[in-house]
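The structure follows.
Heads up, one of the protein chains got dropped from this complex, but the rest are sitting where they should.
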Amino acid sequence: MTVVTRVGVDDVAWTADEMMTVAAARALRDGQACFVGIGIPSTAANLARRTHAPRLVLVYESGTLGAKPRTLPLSIGDGVLAETADAVVSVPEVFNYWLQPGRVDVGFLGAAQIDRYANINTTLIGDDYRHPKVRLPGAGGAPEIAASCPEVIVVVRQSTRTFVERVDFVTSVGHGSGPGDRARMGLRGAGPIMVITDLGILKPDPQTCVLTLSHVHPGVSVDKVRAATGWDLAVAADLAVTTPPTDTELAVLRELEATKGRTP
Amino acid sequence: MTVVTRVGVDDVAWTADEMMTVAAARALRDGQACFVGIGIPSTAANLARRTHAPRLVLVYESGTLGAKPRTLPLSIGDGVLAETADAVVSVPEVFNYWLQPGRVDVGFLGAAQIDRYANINTTLIGDDYRHPKVRLPGAGGAPEIAASCPEVIVVVRQSTRTFVERVDFVTSVGHGSGPGDRARMGLRGAGPIMVITDLGILKPDPQTCVLTLSHVHPGVSVDKVRAATGWDLAVAADLAVTTPPTDTELAVLRELEATKGRTP
Amino acid sequence: MATIVTLADGVAELVRDGDTVAMEGFTHLIPFAAGHEVIRQRRRDLTLVRMTPDVIYDQLIGAGCARKLVFSWGGNPGVGSLHRFRDAVSAGWPVPLEIEEHSHAGMANRYVAGASGLPFAVLRGYVGTDLVKATSNIRPITCPFTGEVLTAVPALRPDVAIIHAQRADRDGNVQMWGIVGVQKEAVLASTRSLVTVEEIVDELPPQPGAVVLPTWAVTRVALAPGGSHPSYSHGFSIRDNDYYVSWDAISRDRETFTRWLDTEVFRAPAAAGGPEVMA
Partner (left out) sequence: MATIVTLADGVAELVRDGDTVAMEGFTHLIPFAAGHEVIRQRRRDLTLVRMTPDVIYDQLIGAGCARKLVFSWGGNPGVGSLHRFRDAVSAGWPVPLEIEEHSHAGMANRYVAGASGLPFAVLRGYVGTDLVKATSNIRPITCPFTGEVLTAVPALRPDVAIIHAQRADRDGNVQMWGIVGVQKEAVLASTRSLVTVEEIVDELPPQPGAVVLPTWAVTRVALAPGGSHPSYSHGFSIRDNDYYVSWDAISRDRETFTRWLDTEVFRAPAAAGGPEVMA
């Protein structure tokens, strides 16, 4: 996705993916521990660590606690993660001792499909499990991240293909079928508190748990977001425009992207 | 126990404890893995490793797998065990990954009381749990060693105080109340296959599981063993006399004892 | 006690048609050389177990070695889909592939239960997901103290585990470090195990972060330097990312894949570990 959205003055330019990554980075608070998957979550977490959250603790499911990669890793198991981690633990330990008790404050998840209650599908497209239209990678660590992290942030590009009325398969539970559902299921984390896309930011309505548009990114219209959503998207009364990426954020992000997979 | 039993020619002499330790060492086969407690079991296992069983694997409940102590440790957690081990693992791991699945071939146990079915008490003397006559240290690793090691060897000095009709408290299950009892309880190891004392060796009768005298140590009469047993002790038809400690066994044992607790 | 054998002999002895085989390595230390040897020896009807079936399992599946896959995440990491896996699931090529799907936490705990000699493991997981419907062996379990309902998964007990490690000594003690994944649990959960290593040394030097598998917990060790390529062995090699990227094109098409299999696996010699290299 390399479409460049030019906003305001001519010399300010960034891609929609850059805006999404910057917004995701900003959602992380300094000192938090963050469960990071590869791709935009990893880029965003590393951006946050290099800007406003230098004490952000990066936890990768490969068992690296407190990784401080000098270059962007290509996979969740790159050597640079082990070399720079405070501790490297086994995969059972990272899930049992660290994720499950809720020690990792924020979980970052992606999605192939997401519905109005922020339930997530990364398993398959189609309505027959045995004969899917498209077979996707599957669950990985996501179901338990979604269950146990105190907060979950979803980062995903927005389109009607992805933002659907009802996911074909619930791989990871968001807010289930509405208010109180997580508690009934015994899920201890708060679930998705924010869905950050290339168009804006959605948050679950405090009453209904339905994802509601809270921010549009600069230059994006509400109609455009609505058109990219598979349900009748509600808009928050106090809808805001996301603060554009700062020069620093963009510079650090681009520098970071350039290091991807490089031997440090 | 420093009574010296002089046997046969005048220049051969060993204590009853030495005979017991040598007999215990001999019960271990080369290449086995052995779960070792402190005291005579540790001495015997280290003696075996220095004589006929150089590839004996010593496992201490402190998590040291394959310890090769140069000196006799004072405790199951001496530094010399960690320094010389093939691997040092956590205490939960030693019980869960190593002991519980039956990976440690032989468990060595002591006892404050032992009954005719080789059930073991290390918890208390008396008939009121809340107000014992004598409070003993308790279970430690013994119940699960007795349950999960493929074979158990008990090493204990013999007297009517120790060899009782019925133990005051079953800390670790031997053969329960008789044949088939271990299987009924779901205990997967064979249980005690041998009880080695300062007077002789007892083995469970293959039919009844009752401890039966199979060996007397040199110079010990059957009557003496019977007098030190709190039940009517049966004697095996093929009762044998234990082979006396060899010069090598005694020399190595005494050298080993002299290293106890010494910094290597 | 583990004995040291060639990779070819180790696979021939330990891996049998119809076996349940776990090849583990979480991004790091993936036993590619051993996987290729399994393909070369044309093993069939395997139940392949792996948390992250990636390129190595795509190759085994495409070569027709597997009848079932037990897994929690199947993809080409950082690249995309596994085309041979997809083709086997959706079109049954070259043979139909049954799948049993879990989450990472579930799979990790299944190995832990297997390694611990327990029939099942308990976790907070799966609740509310459609995995519970798709996979038969996920069941509720009630805490006998609090009444809370949690999730149970059955132990994994593969016939054979295959892993790659950095080093072994001549007695067969195995040492690995860096990201150690679930390999210890996979070996301890399995009836037999084969460990390929970068080098065999007289004595294992102490190494920060190292996990040691004592020789008496391992069945066979085989020398296979570079045996984790295109993944990496921390301290010995780095990830060959181009290989992962190029796999997408190779695997997309049955014919290209078959050609690749023929050239790169069947006509290639066992990666290493002839007796002469072991001296």
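Letters are used for the chains, namely A, B and C, taken in the order the chains are written, and counting of residues starts over at 1 for each.
The definition used in the following text is that a residue touches a chain if its C-beta (ideal position, glycine included) is under 8 Å from a C-beta of that chain, and two chains touch if they have at least 3 such contacts.
It should be emphasised that the depicted structure is a prediction, and the values quoted were computed from it without experimental measurement.
Undergrad: Please identify which residue in C:G62, C:G117, C:P158 or C:G172 touches the non-displayed chain.
TA: Once the missing chain is taken into account, the touching residue is C:G117.
Undergrad: From the list C:E98, C:E148 or C:D253, which touches the chain that is not on show?
TA: C:E148
Undergrad: Based on the whole complex, identify which of B:V170, B:M194, B:C209 or B:V225 touches the chain you can't see.
TA: B:V170
Undergrad: Contacts of subunit B with the missing chain: which residues?
TA: Output for subunit B: 38-39, 61-64, 74-79, 81-82, 88, 90-92, 95-96, 99-100, 123, 129, 131-132, 135-144, 147-148, 169-173, 176, 181, 185-188, 261, 263.
Undergrad: With the missing chain put back, which residues of subunit C would touch it? List them for me.
TA: Listed in rising order, the touching residues are 117-124, 137, 139-141, 143-146, 148, 150, 152, 154, 206-210.
Undergrad: Of the residues in subunit A, which ones touch the absent chain?
TA: 31, 33, 55, 57, 65-66, 86-87, 96-97, 100-103, 148, 188
As a convention for this text, only the chains that are shown with their structure count from here on.
Undergrad: B-C versus A-C: which has more C-beta pairs touching?
TA: Ranking A-C and B-C by C-beta contacts puts A-C first.
Undergrad: If you average all the Cα positions, which chain's own average lands nearest?
TA: Chain C is the most central one.
Undergrad: If you average the CA atoms of subunit A and of subunit B, how many Å lie between those two points?
TA: Those two chain centres are 58 Å apart.
Undergrad: Where the centres are mean C-alpha positions, what is the separation of subunit A from subunit C, in Å?
TA: 29
Undergrad: Listing for subunit A: what residues touch at least two other chains?
TA: There are none in subunit A.
Undergrad: Out of subunit C, which residues touch more than one other chain, so two or more?
TA: Correct list: 184-185, 211.
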